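Removed: one protein chain of the complex. Kept in place: all other protein chains.
Right after this comes chain A.
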Amino acid sequence: MSQQGRVDRQPGYLLHTQPYRETSLLVEVFTPQHGRFTLVARGARRPRADVRGVLLPFQPLTLSWFGKGEVRTLHTAEWNGGVPQLSGIRLVCGFYLNELMLKLTARDDAEPRAFTIYDQAVRALAQTHSLSSVLRRYELRLLQALGYAGSFACDLHGELIDPAADYLCRGGALPERASGEAAGPSVCLPGAELLAIEADDYAAASTRRAARSLLRLLLTDLLGEEPLASRELLQAINAIAD
């Protein structure tokens, strides 16, 4: 007899785990076709549980589960490999990817584009040295994939961004040619920086600064002033390192 709500072999990432009952785990997973949801991994905290070395964050997994309702049951988890485990500051950046994903996505919404963006960001974190451009690209592409931000190639009136002009950017709106006064929270950026951000070109330090203030604005507009715990941790560690 087939199990109710059985879904086999889906790619997925684990975003967060918490202990559940004596030996089980509640795992928050993210998959392209089924979005973000909670699975219970029965017996996962037993000393010799098979899934112990598999249910790891920042590792590409293949998941099968069954059940209906809010919490489903993990059937099997396979480890796909290919990504070294994140450590040090990369790991803190990884927590930041997860915190944003948890806060920006709704449960059970299929988000194949967001999944691809997350997958690329995790793989990039494990390899690259330029962590801040990985984070900026992830923030921007995730906001765009989830429909919270538009493309920065055109302005509010549908005209192409002029690299030489200055643009006023607000949360939830397309950039607008700066015309003196600005009402509400906004940042004013040169068109050339907006085009570089849209093209994922973070080679210049000025672009990285512009992207940082732009994305900070967009995220604060969506998530409110409440600080992101992983961003605070990242800042605390950077403050010690300096």
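In the analysis below, a residue touches a chain if its C-beta (ideal position, glycine included) is under 8 Å from a C-beta of that chain, and two chains touch if they have at least 3 such contacts; residues count from 1.
Methods note: contacts and distances are computed from a predicted model.
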item: Among "Recombination protein RecR", "NADH-quinone oxidoreductase subunit N", "Sarcosine oxidase subunit alpha" or "tRNA threonylcarbamoyladenosine biosynthesis protein TsaB", the UniProt name of the subunit that does not appear here; value: "Recombination protein RecR"
item: Options A:L56, A:L156, A:A178 or A:L195, residue touching the unrepresented chain; value: A:L56
item: Identified contact with the non-displayed chain, of A:T38, A:S64, A:Q144 or A:S230; value: A:S230
item: Residue in contact with the excluded chain [from A:L63, A:V92 or A:L174]; value: A:V92
item: Chain A residues that touch the omitted chain in the full complex; value: 15-16, 18, 21-22, 50, 52-54, 56-59, 79, 81, 84-89, 91-92, 94-96, 98-99, 102, 229-230, 232-233, 236-237, 240-241
